[in-house]
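In this view, the complex is presented without one of its protein chains, the others remaining in place.
The chains carry the letters A and B, assigned in the order they are written, with residues numbered from 1 in each.
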Amino acid sequence: MSSAPTVPPLADVTASDASLRRFLHGLPGVDAVGLEARAAMLGTRSVKTTAKAYAIDLAISMIDLTTLEGADTPGKVRSLCAKGLSPDPTDRTAPQVAAICVYPDMAATARAALACSGVRVASVATAFPAGRSALPVKLADTRDAVAAGADEVDMVIDRGAFLSGRYLQVYEEIRAVREACVRPEGSTAAPAHLKVIFENGELSTYDNIRRASWLAMLAGADFIKTSTGKVAVNATLPNTLLMLEAVRDYRAATGTQVGVKPAGGIRTSKDAIKYLVMVNETLGADWLSPEWFRFGASSLLNDLLMQRHKLSTGRYSGPDYVTVD
Amino acid sequence: MASDTTQPHPHPHPAPEPDPFSPFAYAPAPESRAIVDIAPSYGHFIDGEFREASDGRVFKTIAPASEEVLSEVAQASTEDVDAAVRAARKAFTGWAALPGSERAKYLFRIARIIQERSRELAVLETLDNGKPIRETRDADLPLVAAHFFYYAGWADKLPYAGYGADPRPLGVAGQVIPWNFPLMMLAWKIAPALATGNTVVLKPAETTPLSALFFADICRQAGLPKGVVNIITGDGSSGAALVEHEGVDKVAFTGSTAVGKMIARTVAGTRKKLTLELGGKGANIVFDDAPVDQAVEGIVNGIYFNQGQVCCAGSRLLVQESVQEEVLDALKRRLTTLRVGDPLDKNTDVGAINSAAQLARITELTEAGEAEGAERWSPSCELPTAGYWFAPTVFTNVTQAHRIAREEIFGPVLSVLSFRTPDEAVAKANNTPYGLSAGIWTEKGSRILQVAQQLRAGVVWSNTFNKFDPTSPFGGYQESGFGREGGRHGLEAYLDV
Partner (left out) sequence: MSDSAARLSVMKTYKLYVGGKFPRSESGRVYEVTGSKEKWLANAPLASRKDARDAVVAARKAFGGWSGATAYNRGQILYRIAEMLEGRRDQFAAEVAASEGLSRSKSAAQVDAAVDRWVWYAGWSDKVAQIAGGANPVAGPFFNLSSPEPTGVVAVLAPQESSFLGLVSVLAPVIVMGNTAVLVASEDRPLPALSLAEVLATSDLPGGVVNVLSGRTAEIAAPLAAHQDVNAIDLAGAGEALAKELEIAAADNLKRTLRPSSAPDWAADPGTGRLMPFLETKTVWHPMGM
């Protein structure tokens, strides 16, 4: 890891819309069939016994335990925080999750519930999930979340701008949100970490996902994230694999390491382990930690806990032996 | 900045401590071999019965990954070959006279039984051949069943195949197959032969006889009439006796070019129809606008699939000079993740070399490569002590004049050459007496079509590699043999046209 550069990497690339377009369109193409075949092949890895135990605990520790409902209440959020802090009331060796992910208006509640536990508060922002508000509104949304104690901000890009080729606008918006992640005057805390959500399902092509990945990383994303969980196609093995390749290549080009967060639709331990296998064989040990890889998920946690029971007791567990939150 | 996140935040119950060298070491995941019941000995399968060799001679077949003896099988003498051909001849009249729809049903039955027994057969094949269970399970066996299913459907539709209104079978087919895809090569031979109304005598390779003998049992389960399929086991002399036998009307061989030439001489001046599927030195061409990550996967799949023991392997990587460094770096990085070892482990990517003899050949040619000045590289990987193993290997600084650029190595050894222009790529790719396969990697559609047209190879994979399908004709130009297997084209080899 190099220290944080003072000038954005590849600054010349982002000098103009034209140069940014040339750069993004000059990235190697993605062959969809080949990408999907590679992801499927990695999905056939058989992870058993000790490796499975390791993977399950690692997966738990990587979860951004999420509630993003219109019906969210402080009670619901506090319940989720309790779950994140102590996922398995019957087994204190179960690791904590990485973060609790909520809407901005719930960030303060989560902050209070998590206190200094080490479980972080993540808040979506920028008019999540559609992102269809004016920039000042998005920035206010972000600052609000940060002021309420969010450690991490999950923003959405303007897919409309991206799809119509206004890459510099998307880039500048990410830069602006990143600025808004700085703590309020007087705080010594580091800026909130910025996760940039592409909504892969709306970007539609793998080439677009690769371009969005580079665009977000150039703009200073700490994490790149597949999706909001609110559209038909969310995280998939292939689109996540592609983003893993992008962060790998970005570090090779700039020295800066960026994290990846698949979100939406990952519900089973089997699925989670497939993602970890992809991380392991694409990026290796450097990314196999909650610092660099997260799962945006809710029901996944209970399945991991049930699998954990199975490994420790030899019996299959059931939904009544994990908590409903 | 992203680097801020390197500061760890406190975790009272931290994630499991990673082993810094192998944070996510997959525990062994061996496929159970209990599913296969290998008998201590097998005879030939002639006229619907297993019988011992006429002179009682046997030989051992071993597991190349461990050198464990798996079974003893009969060594076919000329009498055994004669008995098998006579059985096939006797069965021919009835089989050929059967309505196509009835032959079809037998083949459908066989396809279904193969699907039912596919796990058993995959384990068996992995044991006898040394290839990873992932491949036998996910590639070989599905393709075997699909091949029978495909040709089953042709049996009652031959008048529509474009070979005349009433195409006739040839008679008795003598078929000799190699050890690299034992059951798949059997399927490629037997399925079209039976669909068209021929009867067969098939000899599997000396080092991999078991799956063919299990197939004999499948024929019995399917109720196939006696003598329609006969399996004889033995070495090259048995194969030669079969090819030479006067009662054989059709010879089909897959194997080395040297043996293919001998067979072509043997059948010269006879009535025997011949198809040969032989060696190759496939060029895998990576242009500077290639989808690099997928190209790397294609390169890996092209030469390390089945330990590179594939006639259509992409054994010559032709990479455009402007991206050579990038592609090679990515390739080497990828190769460090290849998992070499126990073929029965479900996570193994590269298994054992099939035999001591093949290992010696690979070793000899790679030594020649070094001696001729090419630069050798392999990822660090621990090889088992028993059995026949060869680490995945890449040679760079290879020129067209090197033996490793011209001769088929038939092992996990990639020779990397470079080119500057598309014309040069095509010229180098075609500069070989072989002509079986080639690969093209570019995002430019018009270039794919033009280069594919210019390549003198029977199968061209563009932005993919080593894909097979029963509907897709397969076979070579020039010294890679003649005739096609698969698809409508594959019928011609077994029809009197």
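In this text, a residue touches a chain if its C-beta (ideal position, glycine included) is under 8 Å from a C-beta of that chain, and two chains touch if they have at least 3 such contacts.
Since this is a predicted model, take the numbers as computed values, not measurements.
Engineer: Tell me the shown chains the invisible chain touches, ordered by label.
Structural biologist: It touches the following shown chains in the full complex: A, B.
Engineer: Which of B:P132, B:G282 or B:G481 sits in contact with the chain that's absent?
Structural biologist: B:G481
Engineer: Can you say which of A:S164, A:S187 or A:S204 touches the chain missing from this structure?
Structural biologist: Spelled out, the listed residue whose C-beta touches the missing chain is A:S204.
Engineer: Of the residues B:A27, B:L98, B:L338 or B:V497, I need the one that contacts the missing chain.
Structural biologist: Checking the options B:A27, B:L98, B:L338 or B:V497, the one contacting the hidden chain is B:V497.
Engineer: Please give every residue of chain B in contact with the chain that is not shown.
Structural biologist: Interface with the chain not displayed, on the chain B side: 146, 162, 257, 260-262, 264-265, 268-269, 276, 278, 433, 448, 452, 455, 457-464, 467, 469, 471-475, 477-479, 481-482, 484, 487, 489, 492, 497.
Engineer: So that we can see where the missing chain sits, which residues of chain A does it touch?
Structural biologist: 31-34, 36, 204-206
The rule is short, and it goes like this: only the chains that are shown with their structure count from here on.
Engineer: Taking the mean of the C-alpha atoms as each chain's centre, how many Å separate chain A from chain B?
Structural biologist: Measuring from centre to centre gives 42 Å for this pair.
Engineer: What part of chain A is in contact with chain B in the complex they form?
Structural biologist: Touching chain B: residues 1-5, 28-31, 33-35, 37-38, 44-55, 57-58, 60-62, 92-96, 116-118, 120, 190-191, 193, 220-222, 245, 256-259, 276-277, 280-281, 285, 288-292 of chain A.
Engineer: Which residues of chain B touch chain A in the complex?
Structural biologist: Contact set of chain B toward chain A: 1-16, 18, 20, 22-29, 134, 138, 289-294, 297-298, 337, 346-347, 443, 463-464.
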